[in-house]
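Every protein chain except one is present and positioned as in the full complex.
Order of writing sets the labels: A, B and C. Residues in every chain begin at 1.
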Amino acid sequence: MDFDLTEDQSLLVDSVRRMLADQYGFEQRKTHMKSIEGWSTAMWSAYAEQGLLGLPFAEADGGFGGGLIDTCLIAEQMGRTLTLEPWFTTVVLGGGFLRRAAPELRAAMVPQVADGSLKLAFAQVERQSRYDLHDVATTARHEGAGWVVNGRKGMVLHGDSADRFFVTARHAGGPRDRGGIGVFLVDERHATVRGFRTVDGGRAAEVEFDQAPAVLIAEEGLPMVEAVVAEAIAALAFEAVGCMEMAHTMTLDYMKTRQQFGKPIGSFQALQHRAADMLVALEQARSMSFYAVQAAAETDADERRRGVAAVKVQVGRSGRLIGQQSIQLHGGIAMTMEYACGHYFKRLTMNDSLFGGADHHIRALADDGGLVQAA
Amino acid sequence: MDFDLTEDQSLLVDSVRRMLADQYGFEQRKTHMKSIEGWSTAMWSAYAEQGLLGLPFAEADGGFGGGLIDTCLIAEQMGRTLTLEPWFTTVVLGGGFLRRAAPELRAAMVPQVADGSLKLAFAQVERQSRYDLHDVATTARHEGAGWVVNGRKGMVLHGDSADRFFVTARHAGGPRDRGGIGVFLVDERHATVRGFRTVDGGRAAEVEFDQAPAVLIAEEGLPMVEAVVAEAIAALAFEAVGCMEMAHTMTLDYMKTRQQFGKPIGSFQALQHRAADMLVALEQARSMSFYAVQAAAETDADERRRGVAAVKVQVGRSGRLIGQQSIQLHGGIAMTMEYACGHYFKRLTMNDSLFGGADHHIRALADDGGLVQAA
Amino acid sequence: MDLNFSAEDIGFRHEVRAFIAGALPAATKTWMVAGKSPTKTMVVEWQRILNAKGWAVPEWPVEWGGPGWSAARKYIFREELQMAPAPSPLGFNVNMCGPVIIQFGTQAQKERFLPRMANVDDWWCQGFSEPGAGSDLAGLKCRAVRDGDEWVINGQKTWTTLAQHADWIFLLCRTDLAAKKQEGISFILCPMGLPGITVRPIITIEGGHEVNEVFFDDVRVPADMLVGEENKGWDCAKFLLGNERFGQARVGASRERIRRLKIIAREALDGGEPLINDPDFRRQVTEIEVELKALEMTVMRVIAADMKRHDGKPNPTTSVLKIKGTEIQQGVSELLMKAAGPYAWVDGDPDEEGSNEWDLAPDWAFGLAGTYFNWRKQSIYGGSNEIQRNIMAKAFLGL
Partner (left out) sequence: MDLNFSAEDIGFRHEVRAFIAGALPAATKTWMVAGKSPTKTMVVEWQRILNAKGWAVPEWPVEWGGPGWSAARKYIFREELQMAPAPSPLGFNVNMCGPVIIQFGTQAQKERFLPRMANVDDWWCQGFSEPGAGSDLAGLKCRAVRDGDEWVINGQKTWTTLAQHADWIFLLCRTDLAAKKQEGISFILCPMGLPGITVRPIITIEGGHEVNEVFFDDVRVPADMLVGEENKGWDCAKFLLGNERFGQARVGASRERIRRLKIIAREALDGGEPLINDPDFRRQVTEIEVELKALEMTVMRVIAADMKRHDGKPNPTTSVLKIKGTEIQQGVSELLMKAAGPYAWVDGDPDEEGSNEWDLAPDWAFGLAGTYFNWRKQSIYGGSNEIQRNIMAKAFLGL
């Protein structure tokens, strides 16, 4: 048992942290956000150079052979910096499917993903589905030698910059059946995409498929979707911890400098205790993010589902407390767009909601019997 | 709209408060608790003299014609003093049924209740019923000209000192049917009673009825039970507010005198804010106790049910916070049997549980559509 | 003890409700039901309708156009406006500056300003907070120096709500540097159009422009723009803040939002069913409904006491109203956002970005996250909830 980073991991994290510190300050981020893409193509190239885009893929496929923990460590740095690029969608979500795809497809796509020329997205949410991965109305059917997909997906993160979509679509079974859901790969040229800004300053899109030619990735695809989402939840947990740590640190710094009633507000015990409660929440979330890596790797699907649900609950609760309190302890200044703290709060709010918020998962976990077996 | 006491009410409250201050100090209470009855027969006589036992009954029946608010004001004083006598069971619960009984019965019993010679209890809880008033397995059936009751009731408050029991018993319908539940009056001579101490220092009993002759009070009795319990909940709300106010006051006093780190602990801001939160909880509970009087008087049974559920939720939540925090802010001293604070905490815990705790009622209210109609 | 409104008051409630139903512009109502703050035009238009009816300044004495209502009726009126929902009379004019002028102003000031305030012929804004004076308001630095018949104002105000709409600002300035913190401050009125005034927008985290920085650079106002005595402005400020007794309880507004929430929760699906069927969601809403009912009764207690005693003294309940009122509003805004699920992620407003041509998100989902973010301010401004706890501890608990 060892929670320390290996030497390789330390080197990776340090270099990424240095790169982001140099090139992704809060003011630089504002510039990136104002670009046409809503993020920085230059940074995207830098990620490729640093090996962040090929990180989780096997070396044989043209990747760098990193494990989930490596991905998570990068996600934490992305969280600390509130990066805007489609790294999570391309590498964690898209990459999760790609790693599980057929060898030819991997051979064809991984090098392109790794060099930054191919961006991926996951088209899953539908108008009625909310957070249920198995609630799929988009259809897929055989046509000629291949498949075509029809339907509409909403809230596709970075859907407006993706070159390819991994899409869930139903080819058999009724609404909300767990069977009959395939995973398909669709080229963006066969989709109609409407991009928009998300509340955390990121990008997403609504995507429509009308007789879109599609490559089958998995015919009974739900288990694959769940496995990929479990990994994504682990990465989101680390991202959230990165956000929380920054929000907490900013708050502490502010408390030490902001003067009211003739002394720093950090000298007021009631606020000190609030900051301590934030630390408790942060430590619990950090612990749970480690557990997330274990849970996502769990081979028993029921165990894995319970595990990641618990992760979403703890990380969501901690993120909410730290986000809200970081604003409250700052006071007005953190309510402004010009100040970074509010952006961490917004990102934590969005992070919680992705793949279902704490409320969704506490119910799911409770219905599933919880973590402690009554024996 | 006027939340102030009338002159008569002020006089009544003042005289009761004075009596209890003189004769029911915390040390005197310990003595009362150690008596055979577990409460004070002398105080019982004093209540009779003060008119507290005949308070809610019509003057025509031999009572003093007080309204629910008068009963509640006394309950608040009882809460402040943590009195042990069977006042609540006799006057509020038993009295609630008696006030709704036939004129002859009232004429026969009210004077005896008012002069202290007749004590009443409400036998309702059963092993399986938890907090559901309609979950009645005890049976009643016609025998000869009258009725007999068979069954076992648990947790009958002051059942070991009661002369008569108002009993819910089923004469028709299946388990948990709302119809077919009668209210009966049974003499203690026809019951087997096993008394015990409750966790708050009070008394209760398990009561068994074996072919017990019974007087019918209401054949379809559930609406009457619900009406009586609604009034009881209003009285319990006031009692709880009395407890909360005392626990809060004791805590404030202690915070002003207890020295740690060279100053009174009340000078520490984190503890000050905790005390302020207790005040918020107290004021909200007090407000809700006024609402309880309105709600209990509501003629629409659905409205009344929603209203009293809301009362239980708010009073329960406030009492929990104030009870727990009063212990925490005191530290060890309040953990001791010799110190009054812990007894308020215990009573608040028990008070919440009576007729269903906050958790029970929040669910009931939520299932009932809440307080705000969506229109 | 009588815990109910009188039959006459209930009749009054029906009268108000009927009037609002008939007179409130439909566009304003639709706009506000969607959770948006009314525009300047909407506020002005509606307040003039109320003014024509004699209802624009419920808190003012009859002499200055007030309707002469009891505390209960004022409460009913406020509630009905919030529940409609309709814009409330402009607080800066009606609840803040107006009462100060009525209490401390000269006859000339009253005659000049009050009628125009009631009709929103002038839109006022409040210049209290400064970058270094937030919770510690007495730390303010903005100066006004007497120069002949004028005050010369230099300094900066911040968090100035809707200064971009304002014709006038009432502000606290330091007029005696030698005096102790809360002394040496004066309450001064100033037209926003004067040379030397710069308004700089502050964009809040959800992207809205509600607040501003206001800079004063040798701004000259006539000497008679002083309200009350020189160096006694703290009295005006205390009086003004003391009037904020019910302002942040907003029971009617929360009730309206809960209604809205329940309607949305019938439409939004979760697990293939209407969200309202989820017991835990229902529980969360109900917890807030219970707190709101208790708060409503707390408001009633304060009103009833006011009706009897008219002492208007601060009492601990005022802090309870602030803390609970804002917690409830923040709680409802969070549930509204959560009800929207993934559809809360869309930034902006489809009405501003063009038609909602596909089904990007249900119309009701727009802006819910923004309101949640924005409403974090509620526990910060108007005396942060921490300051409220300090007040309670010191003033009422004797700690």
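We take it that a contact is a pair of C-beta atoms (placed from the backbone, for glycine too) under 8 Å apart; a residue touches a chain by one contact, two chains touch by 3 or more.
Bear in mind that the values here come from a model prediction, so they are computed numbers and not experimental data.
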Contact set of the excluded chain (shown chains only): A, B, C
Residue touching the undisplayed chain, where the options are B:Thr71, B:Thr168, B:Ser289 or B:Ser353: B:Ser353
Hidden-chain contact residue, picked from the options B:Met43, B:Val113, B:Ala140 or B:Leu271: B:Leu271
Options B:Gly51, B:Gly67 or B:Gly154, residue touching the unrepresented chain: B:Gly154
Interface with the undisplayed chain - residues on chain A: 1-6, 9, 69, 252, 255-256, 266-267, 269, 271-273, 275-277, 279-280, 283-288, 290-291, 293-294, 310, 313-314, 362-363, 365-367, 370-375
Interface with the undisplayed chain - residues on chain C: 279-280, 283
Touching residues on chain B - with respect to the absent chain: 125, 127-128, 130-132, 135, 152, 154-155, 175-176, 194, 196-201, 204, 206, 208, 259-262, 268, 270-271, 324, 327-328, 331-332, 334-338, 342-343, 345-346, 349-350, 353, 357, 359-360, 362-363
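Assume only the chains that are shown with their structure count from here on.
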Centre-of-Cα separation between chain B and chain A, whole angstrom: 53
Inter-chain centre distance, chain A versus chain C - centres from mean C-alpha coordinates, in Å: 38
Residue numbers of chain C (touch at least two other chains): 386, 389
Touching two or more other chains - residues of chain A: 268, 270
